[in-house]
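Excluded from the complex is one protein chain; the other protein chains are retained at their positions.
Labels A, B and C are assigned to the chains in the order they are written; within every chain, residues are numbered from 1.
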Amino acid sequence: MDFTLSDEQRLLKDSVDRLMADRYAFEQRKNHVKEPGGWSTALWSQYAELGLLGLPFAEEYGGFGGGAVEIMLVMEAFGRALILEPFLATVVLGGTAVRLGGTDAQKSRILPAIADGSMKLAFAHGERQARYDVTDVMTTARQSGGGWMLDGAKSVVTHGDCAETLVVSARTSGERDDADGITLFLVDAGASGVARRGYTMRDEQRAAELSLSGVRVGQDAVLGEVGKGLPLVERVIEAGIAATAAESVGAMEAVHAMTLEYSRTREQFGRTIGSNQVVQHRLAEMLMSLEQGRSMAMLAAMMVDEPDAAERAHNIAMAKVGIGQAGRFVSQNAVQLHGGIGMTGELAVGHYFRRCMVIERLFGDTAHYLGRLAADVA
Amino acid sequence: MDFTLSDEQRLLKDSVDRLMADRYAFEQRKNHVKEPGGWSTALWSQYAELGLLGLPFAEEYGGFGGGAVEIMLVMEAFGRALILEPFLATVVLGGTAVRLGGTDAQKSRILPAIADGSMKLAFAHGERQARYDVTDVMTTARQSGGGWMLDGAKSVVTHGDCAETLVVSARTSGERDDADGITLFLVDAGASGVARRGYTMRDEQRAAELSLSGVRVGQDAVLGEVGKGLPLVERVIEAGIAATAAESVGAMEAVHAMTLEYSRTREQFGRTIGSNQVVQHRLAEMLMSLEQGRSMAMLAAMMVDEPDAAERAHNIAMAKVGIGQAGRFVSQNAVQLHGGIGMTGELAVGHYFRRCMVIERLFGDTAHYLGRLAADVA
Amino acid sequence: MDLRFTPEELAFRDEVRAFIRDNLPAEIRERMRLGYGARKQDTVAWQRILNKRGWAALSWPKEWGGPGWSSVQRMIFLEENQVAPAPELSSFNITMIGPVLIQFGTEEQKKKFLPRAANLDDWWCQGFSEPGAGSDLASLKTAAKRDGDHYVVNGQKIWTSTAHHADWCFVLVRTNPNAAKRQEGISFLLVDMKTPGITVRPIISIDGSHHLNEVFFDDVRVPVENRVYEENRGWDVAKFLLGNERTGIARLGKSKERVTASKEMARTVRENGKPLIEDAAFRQRVAQLEVDMKALEITQYRVVSAYDRARDGRPDPLSSVLKVKGTELLQATTELAMDVGGPMSMPIWAEELAALSNDPDVGPEWATQATGSYLFLRAASIYGGTNEIQKNILTKAVLRL
Partner (left out) sequence: MDLRFTPEELAFRDEVRAFIRDNLPAEIRERMRLGYGARKQDTVAWQRILNKRGWAALSWPKEWGGPGWSSVQRMIFLEENQVAPAPELSSFNITMIGPVLIQFGTEEQKKKFLPRAANLDDWWCQGFSEPGAGSDLASLKTAAKRDGDHYVVNGQKIWTSTAHHADWCFVLVRTNPNAAKRQEGISFLLVDMKTPGITVRPIISIDGSHHLNEVFFDDVRVPVENRVYEENRGWDVAKFLLGNERTGIARLGKSKERVTASKEMARTVRENGKPLIEDAAFRQRVAQLEVDMKALEITQYRVVSAYDRARDGRPDPLSSVLKVKGTELLQATTELAMDVGGPMSMPIWAEELAALSNDPDVGPEWATQATGSYLFLRAASIYGGTNEIQKNILTKAVLRL
């Protein structure tokens, strides 16, 4: 057991923190939101230059061979800064799908392009009727003329509006809810038959509704094994949970710090609100939730590469529940302790609150994963 | 809608409060506990003289024709004083069974005897294997020689050790868990084949394990309709829930008041603990729980005579959940705010805490009734 | 003692229910059923319909157009109106400025303002809070200097909800900066929002809605006849207004409506391959909320029925319980509705719904609106005295610690 960071890891952390400090102050962020895509293309290039976009990929694919801990450190920093760029969608979700499921050819084609910032990915798995049910895939892919034809729709695809390449799950056999028969495809976002509607989420991040009608792809578009895509989908989701857990920790750190600071300066009835014992204990309870949440984010990072699938899924479900509850408690109370001003878009606190709210509902919410754990009880 | 008490009701309340003030101070109670039966026979006579033991019965049976509100007022006072006598078992549980299920002959034989204090009853329904399942009755009654023969065992029968007459549920047909086939019998505690083991509960009240082997009773021992006893059992339990809800309110009132008083006088770090805002807010939250609980006890009292069985059961289940949660919150925090001294038997607070704990588990616990309500959700 | 409604009260409830059913415009009801907040025109239209029926000025004496209801009847009306769901009456007009004028206003002020307030011909807003003041109202700084038969008002108000809709604003101003106690030297003015020197700047809430405003007063001239009650005695008026009847403070009907809507929607979405409504944990959560709502309902009955009996002016301290528990339920039930929508609750469809487009369609409106009201009602435990302040009130008023 060892919680120390290697020199490389400390170096990575410092460089990302420095970039965020220089370019992602809350006032600067307001300008990033206003950019056409809703995020900063300039920073995207900076991430590429820093090597962040290739972080988890092997050197041979232009990456840095980083692991779950490196992703955790970066996502924590991103969480503190509330970044808007499609790092999760491209590097974590899409990147994991290709890294774990791709052929050498696919990896050579895509991973270097992610790493140098020239290609963005999105993970198009969720469907509107499915809510959080991971096997509820009704989008179909049928063999046609040596390739495949995809029909269906995907919903709330994170950063699905800007991605050049979509990782799309489709049913190649079986019925709705069947674990078997799901296959992942690499789909060019510009392909004919692909339509997208981009929009803003409650946390100011972008997402898209996606429709596929008669979209043709070749055999080389199949990612992983035909009909056996579910385990790969689960690995991608687990990577996403681990990454957003760390992001949530960063957000909790930041919002706790600013609430603490606010309680030191804000005066009411002739004294700082932080001199109220009730406020002090609330901040102490928020701190405890933050630390318990941090522990869970560490657990997720440690488990994301665990070979035993059941063990991995169970522990990551625990982390998801713990992070969801911690993020909700900390961010709701941050708003409460700020009072009216916390309810406006003018302070950062309301933005952290909404990011924690969205993260709790990415890949399934707390109740969904607690239900899974309840089913596991033995 | 009207929350005012009638003059008679106010008179009743005052007289019981006065008796409790005179005879049931905490130090006096310590002596009542030490009496052979674990409660005060002298006070039992006093209850009879005051007419409390006949309160819910019709005048023709030596009663006072009181209703659910009168019982609520008395039980609140009893809860404040933490009385030990078998009022719940005899007047509320046994009394309701005979009052609602009995023939004129049975009522004439039993109710006046309850009213004048010469007969105590116990409701022997629960069985060890049943936990909280009301239809899980394995005690059997078979026709034999013009009468019935009972075999089986009953568990944690409140004040089952001192009752002269036992109201016993037995299966006259059907299988374990069947709603049909349950019949109530009036059994003389002295009858051959009846064995009892009395003991003390965590709240210092008495209960008994009961075994019945070849116990013979006549046809006139059948209470209500053969095989159709379940609705009567449910009425008895509902009356018990309403009564103990009011008792719990009395206990919460008392324990909240003494915790408030303690917080005024107890000094630590040179100031009263009640000057800590965290203690103040905890006491305020306890007060809110107490008032919400009081509302639920009123609901139970109003509903106990509701003719629509489903409506009655649903509302009383809600009251049971609300009271259970309120009693737990208030009494647990009363102990916490008292600190070490609250953990000892020397102060009353620990006794109220344990009474609330037992009440939460009488007739089924909070989880059990919340589960019922969840099943009702539509 | 009897918790049940009397036959008369039941008949009244049916009458109200029927009137709302028959008279609430379908388009308004549908928007609100989907979880949208009432627009200005919705509130105006509905309040005028109610006023025509004589039901708008629900707490006012008959002579000023009140229906002469008991507070139990008012409670019944408010809940039926919320459950419908229908737009709520303008509380600024009905429960704030109306009673204030009836209690403190001159005959002229009553004649001039009350009928228009009841009919929402004038939309009123409240100019109390100031930057840095928050729950500490008495620290207000906005100054009014006497100049002939006018006051000249300078200063800033904040959290002024619907100021951008308002025709009139009742404002607390400091007319004597040298008063011994902060509460003294405050006056209560009625300000025409069209007066030169008033600037309204929007504050966008975290749900994206424009509800709150900053209001700036720059040499705003207010006729002296628009002062309510004596000069420098405005705090008495404010105390009356804030301590005034708090029936409906729990907004229980709104919570009930959210639970009903959540259960309806839960039949249309799934969890683990079954309709969400069949999910055990979801049912437990709903059951717990229904228990808490039932307890609050009866506590509210107790407070409200006591209110008619002992009208000693000062509000029942238990109304702090209604505020705390009521807002906890508002937040829990709006969170429930949002959770039913799941991932579909996270997008903001607003622009998408407005725009004509051949792009893929958008998810259910009720889901995105559910999140809107969840976010908006995070303020419920803040406004009207934070829940922490309410517990301070209970500590002083009831526990006497």
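Heads up, the rule we're going with is that a contact is a pair of C-beta atoms (placed from the backbone, for glycine too) under 8 Å apart; a residue touches a chain by one contact, two chains touch by 3 or more.
Since this is a predicted model, take the numbers as computed values, not measurements.
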item	value
Contact partner of the left-out chain, one of B:Asp136, B:Asp188 or B:Glu285	B:Asp136
Residues belonging to subunit C that touch the chain removed from view	280-281, 284
Contact footprint on subunit B, counting only the chain that is left out	126, 128-133, 136, 153, 155-156, 177, 195-197, 199-203, 207, 209-211, 267-269, 276, 278-279, 332, 335-336, 339-340, 342-346, 350, 353-354, 357-358, 361-362, 365, 367-368, 370-371, 374
Residues from subunit A at the interface with the omitted partner, ascending	1-6, 9, 69, 260, 263-264, 274-275, 277, 280-281, 283-285, 287-288, 291-293, 295-296, 298-299, 302, 315, 318, 321-322, 370-371, 373-378
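By definition in this document, only the chains that are shown with their structure count from here on.
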item	value
Inter-centroid spacing, subunit C versus subunit B (mean Cα positions, whole Å)	43
Multi-partner residues of subunit C (at least 2 other chains)	388, 391
Shared-contact residues (touching 2 or more other chains) in subunit B	277, 281
